[in-house]
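Some notes on the structure that comes next.
One protein chain is absent from this view; the other protein chains keep their places.
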Amino acid sequence: MSEVAKAPQTLESVTIRFAGDSGDGMQLTGTQFTETSAVMGNDLSTFPDFPSEIRAPAGTLAGVSGFQLQFSSQEVHTHGDAPDVLVAMNPAALKVAVGDLKENGIIIVDRDAFTDKNMNLAGYESDPFSDGSLAAYRVFDIEITKLTLNAIQELGLPQKQAVRCKNFFALGTVYWLFSRELQYTESWIESKFGAKTPSLAKANKLALNAGYNYGLNTHIFPNNYVIAQAPVEKGLYRKVTGNEAVGLGAVTAAELAGVELFLGSYPITPASEILHFLSHQRHLGVKTFQAEDEIAGICSAIGASYAGAAALTTTSGPGLALKTEAMGLATILEIPLVIVNVQRGGPSTGLPTKTEQSDLFQSLFARNGDSPMPVLAATSPGDCFWATIEAFRVALRYMTPVVLLTDGYLAQGSAPWKVPQISELEKIPVEFATDPEGFQPYARNEDLSRPWAIPGTPGMMHRVGGLEKQNITGHVSHDPANHQVMSDLRAEKIRKVQDMIPATEVYGDADAKLAVVGWGGSFGAIRGAVDHLRAQGVKLAHIHPRFLNPLPKDLGEILAGFDRILLPELNMGQLAYVLRANYGIEVARYNKLEGKPFKEAEIVTAIRAQLEEMG
Amino acid sequence: MSEVAKAPQTLESVTIRFAGDSGDGMQLTGTQFTETSAVMGNDLSTFPDFPSEIRAPAGTLAGVSGFQLQFSSQEVHTHGDAPDVLVAMNPAALKVAVGDLKENGIIIVDRDAFTDKNMNLAGYESDPFSDGSLAAYRVFDIEITKLTLNAIQELGLPQKQAVRCKNFFALGTVYWLFSRELQYTESWIESKFGAKTPSLAKANKLALNAGYNYGLNTHIFPNNYVIAQAPVEKGLYRKVTGNEAVGLGAVTAAELAGVELFLGSYPITPASEILHFLSHQRHLGVKTFQAEDEIAGICSAIGASYAGAAALTTTSGPGLALKTEAMGLATILEIPLVIVNVQRGGPSTGLPTKTEQSDLFQSLFARNGDSPMPVLAATSPGDCFWATIEAFRVALRYMTPVVLLTDGYLAQGSAPWKVPQISELEKIPVEFATDPEGFQPYARNEDLSRPWAIPGTPGMMHRVGGLEKQNITGHVSHDPANHQVMSDLRAEKIRKVQDMIPATEVYGDADAKLAVVGWGGSFGAIRGAVDHLRAQGVKLAHIHPRFLNPLPKDLGEILAGFDRILLPELNMGQLAYVLRANYGIEVARYNKLEGKPFKEAEIVTAIRAQLEEMG
Amino acid sequence: MSNYPIFEPTDPSGLTRKSFVSNQEVRWCPGCGDYAVLASVQKVLPELGIPQEDFVFISGIGCSSRFPYYMETFGMHSIHGRAPAIASGTKAFRPNLNVWVMTGDGDGLSIGGNHLIHAIRRNIGLKIILFNNRIYGLTKGQYSPTSEMGKKSKSSPMGTVDYPFNPISVALGTGGTFVARTMDANPKHMQEVLKAAALHEGTAFVEVLQNCVIFNDGAFTDVTSRQSRGENTLDLVDGKPLLFGNKNEKGIILDKKMRPQVVKVDEVGLENILVHDADNEAMAFMLSHMTIPNHPVPMGVFRSVARPSYEQLLEDQINTAKAKKPNASVQSLLESGYTWRVE
Partner (left out) sequence: MSNYPIFEPTDPSGLTRKSFVSNQEVRWCPGCGDYAVLASVQKVLPELGIPQEDFVFISGIGCSSRFPYYMETFGMHSIHGRAPAIASGTKAFRPNLNVWVMTGDGDGLSIGGNHLIHAIRRNIGLKIILFNNRIYGLTKGQYSPTSEMGKKSKSSPMGTVDYPFNPISVALGTGGTFVARTMDANPKHMQEVLKAAALHEGTAFVEVLQNCVIFNDGAFTDVTSRQSRGENTLDLVDGKPLLFGNKNEKGIILDKKMRPQVVKVDEVGLENILVHDADNEAMAFMLSHMTIPNHPVPMGVFRSVARPSYEQLLEDQINTAKAKKPNASVQSLLESGYTWRVE
């Protein structure tokens, strides 16, 4: 392996997976690589892949924790289908991840972790390094543990602590491999450990540099790589996960509306981080209420909305199931409320830590009676910010509960995100009713939206409730004709939300025969696949409506303009059903239920299959 | 008014409404008329119309209680669109009901109840008997209270009790008008009051006869009527409401399956009577569990099903909303369970005592994840019996939760019902798994249904749960490919339920251009309308699928065979949506949301409009 | 920039009972105990010195839950069992509102049990009035979680096999800081209790023994009728001995086994009668289990202790956080975390 080092080679995009035991610090390693790459100007996208077990026994397959990212000198849509590089800190990690690796991909392993015991735990019956099973890859087995211990020996740290530094050694080696600068991680280490445990700070920095120098000096890699800056817009950037972005979006929406934010929520994977995030914003006046269950979560939000809050409740599938009765109440009360549902694998408890898009039906239809409600979906971690603001905009303008769908993939994945200037964003107009003169709780404006008259406002006392109400006055009414009127009004109001939906964007070739339609979190994979094929000269369009209810006014006509529609969904065909019900069109369905996001390559294959069929 | 009485005139069908204050005993009066007519061989159908208020103040419009029935010498499908006869015991009753009456219809009122106070309470500003507002009707104002008191004077009952007999006077008069025999009601009075309060028995019988004789002797009616026996099948009949029929069906299903019945439920209008009914069947070993809420209702049923019960949970719309998370659990557990949802007006608390068909969406789609479930609907009070058995048959054969939809109209309405011989009914095969040899909890038979291995069976210990499970073994599995396999299997299993759906019946003219399609409780009104028009020579078909999921195999093709489909629904178009999503066809929608069942005439008009449009 | 309207609160001094009567016709059965509660609440509110617009009444579903319609205040007739959860949102968001939860034994203790006990646990400043008629009234007569064992009802034709909750014990067991009982038949007592409840910081839980004339008539007659009230009830007064009887001639002592015994005061001496201590949860709990025929039924305030309320603690936390970051803005939050600038 002692070839002569060559000059760094330029690559466009690289996908790396860091994998190790839950205790190996892989999330941190991945995050450091991400941040360094971000600062160095690459576009990128990440996806952490936690073990779904509580804390599976060390060394087992169930205990493997992974972090994958794609970084690039071009626009990036997903965390990458198949890694070019796999860093595997133990046999279990190798076993779990190697199948995903690209042919001829690079594997870096900690040779020291491949003890008999660990091999056993991972279920290796023969040595993968010698049995030929890794022949398709370029394997670099480095004694990472030993080298780390050597590098920091001088500090005299206890063995257990010293061993923990090995992920920085690995990171250093990969930094060299992709010509990353060390300074960002070094200053992170300093700020994290410097003050409290300077020796740990020192150790980690030593390990990082040792790993870097190992790459530089040993020449075990034939060469290293550079990835140029991506042509991104100027401005201030940060990294956000989808869950953070929802939190940021909610705070921003409340600010734009000039009202205060209230979150009522009950923890549930993978939505809990929104609750965590917002409970840190007390200094901005944000009130979070950790309720006893999901029902109380939404009900407390209803109570707060009733009292004038920008009210939010957050959950995932099984939690949404519990909220549906109260969603009906919010519908008939006609009060603003945003319900964020971070979709996960179902049915029932299902696959709690895995992603899916199978709550569209639930969001559209899970209420007793005819109870129409706007439903939106976010398309990327950063888009969760914009989608949340949009959801509040609808809720506050139309005095209605709104469902915002994200998913486990968006929620946990992250990407660079350009920080907007709030002062440049469009305000959300809110007007509280204050004039008792002629006040009627169910009178309506031109949007068919009713007044928001909150407790504490002199002279505005009135009663609302879940029984059908008389048009205009809001009194209880069992009048048959009135029920029809109110049902029609409620439906018409939600239909009117179409007024604020911009013209549907048809990305790519408007004159293509095939359009790929998607919704929500599959955006990245679809856009990547479409770009990939268009770059090869294939004519294709990509349509990705944000609003799933009401559907955009122009959507039916646009879809009708294509010979064929391909609709990939991480479910059994829910949007396909909705589109057919609305437009009578049959689409080509591509459904996957594996608890994992789509890969670009899967979509590419599906598109090719359609094109072939179309001749 | 003293014309000479003529011989009784023969009528085919008559619709009567008894209306009075909640305290006037109108439900009882209607029931007596019904039972007498049933025994006299008429076909009939009834619908009680309670006030939705707790106990509205006496004499007010909100306090009016009504009971309408249609009885006939022909087959009867509904309780009648518009009464031929209105018996109004007070001004409020007259005011509420008169608008529904047929032109030239008969009004019988208790003149004594038309005091100024009562007129005021009812909001009459002028005397309806003299202001011409009743000119379109034949009004018979009888001093019912006074005549009643006279008739029973001899018994010396306290005034309050004596006045209460007036409904029997009214009943007697109507009995004369329609040539009813008194003996059934007399013996009912005897069995009800005879033993405990003989003086009341006597008084009521006297009042009944006095009313009859009043009709007979005074000749205030120009003539009276006879309605011949309907050509009904021979056999033993009884009257059932839909709620009773569900109870009877559940008990029968358990018997046919050779397992015990368990009901977990929480009271809710209009489903509570099923709980009441089944809690009376302790002597048949039926266990009912009044749970703390709807969630515990279904969960207790799941726990019982797990332990080997024919398990049932019953509710109405808002209650179903609360059960959806647990319905998902039952789906993934793959255990048998029948969920009866008696639909009422929505959204939210809506119109609790009114009927609607607006929970189809909720039944089909309200679960997190892809969670397919069979959904059936009953078409008449008596059919609730058969539909319940069918629901259990599906649940037990396919090891799946099943939703059975009825509605407030069916639940409370009643009709004669031919009592079946259980020994002649097809058994429901149930086989418990008992052989530990090679036992696998998620192995499947040819129906794709898994074994039912209940606690207490030696050697069969195993664990189940809401997390995705490995195919065959049922162990927890996060394997991506397995999730796809299991999702497909769950969907395919429910699709296979089509195997037991009989060929779809096309009633009427198979070669008609227009087919009326309906589901659930609108059967009677549609069938009546179709019969009505076909009798006039119009070619029409009526299709009314029992299974709403899966839809019958042949339905798409059958529907495609018609030029046009008219689909009346008591909702905003839910089945229309489902049909379009499944078959791409657009149907003509006829939607009504007034908290009331369809009238035949409304459907007739809607059909005519279609025919006209079709040219 | 806030969009909230800014107002001078209205002057509460001119409020009367009538101020709180809404324009909706009251629709309970004639003779229903709910009327008495309505009248008492309408009597008490004007005495609190709170602007009318600051009152909010939130209920679930049930006969008793129609209460808000009849009050000229802000009100919500919500869904079954959820009023405490909704009201918690209202109160947590706007601590200055005076928020009442009107609920029944079914609404509050059956379907809504969890929200009720969590509201109590949090000591959030709701006034929770539980109309206990030991029956489901609105749904026409099924037994409720407070129905006595063996009760025959529409859903228990052979009698229930359920033991009932004791609402006072439930409230004490879940940490109630103000727990009281009153009855529909004694408006004066009710008004005193309601007033004390209204003035309590944190959750005030009041059980009202309420007669349902239609489905459970006379459920509390032994306790509530004027004739037997003196002998069968005991008025709790903090710091005062536990005396009862028409002439206060009987009292309660604690035996060595820590059980309450009825004694004649003149036989044991007034100084040996147990003194009610509203700050002693064990005593309150013991009292909650006293019932006829062996003991009198205690009425009034079982427990009342001062504890900071949830909403106050939340408000404090927010103020502390704001004080620590006086320059915080949403823009600065957006710009926080790991950031970099692309030039």
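When the chains are written out, they are named A, B and C in that same order, and each has its own residue count from 1.
Just so we're on the same page, a residue touches a chain if its C-beta (ideal position, glycine included) is under 8 Å from a C-beta of that chain, and two chains touch if they have at least 3 such contacts.
Just so you know, these numbers come straight off a predicted model, no measurement behind them.
Considering the whole complex, the hidden chain is in touch with A, B, C. For the options B:91, B:172 or B:466, the residue in contact with the chain missing from this view is B:466.
Interface note for the absent chain: among C:169, C:211 or C:304, the touching residue is C:169. When the missing chain is restored to the complex, the residue among B:456, B:502, B:537 or B:615 that touches it is B:456. Not every partner is drawn; the one left out touches subunit A at residues 53-58, 62, 266-269, 272, 275-276, 279-280, 282, 288, 290, 292-294, 318, 348-349. Within subunit C, the residues in touch with the undisplayed chain are 110-111, 113-114, 117-118, 121-123, 145, 158-159, 161-166, 169-175, 254, 257-259, 274-275, 277, 280-283, 285-286, 289, 307, 310, 313-314, 317, 320-321.
Although one chain is not displayed, subunit B still touches it through residues 35, 38-39, 41, 232-240, 244, 248, 251-252, 255, 257-260, 262, 264, 281-285, 287, 289, 291-293, 295-296, 299-309, 311, 325-326, 328-329, 333, 419-423, 430-432, 434, 455-467, 475-476.
Quick note on the criterion: only the chains that are shown with their structure count from here on.
Taking each chain's centre as the mean of its C-alpha atoms, subunit A lies 44 Å from subunit C. Centres computed as Cα averages put subunit A at a distance of 47 Å from subunit B.
For subunit B, residues touching at least two other chains, in rising order: 318, 348-349.
Contacts with at least two other chains are made by residues 61, 79 of subunit C.
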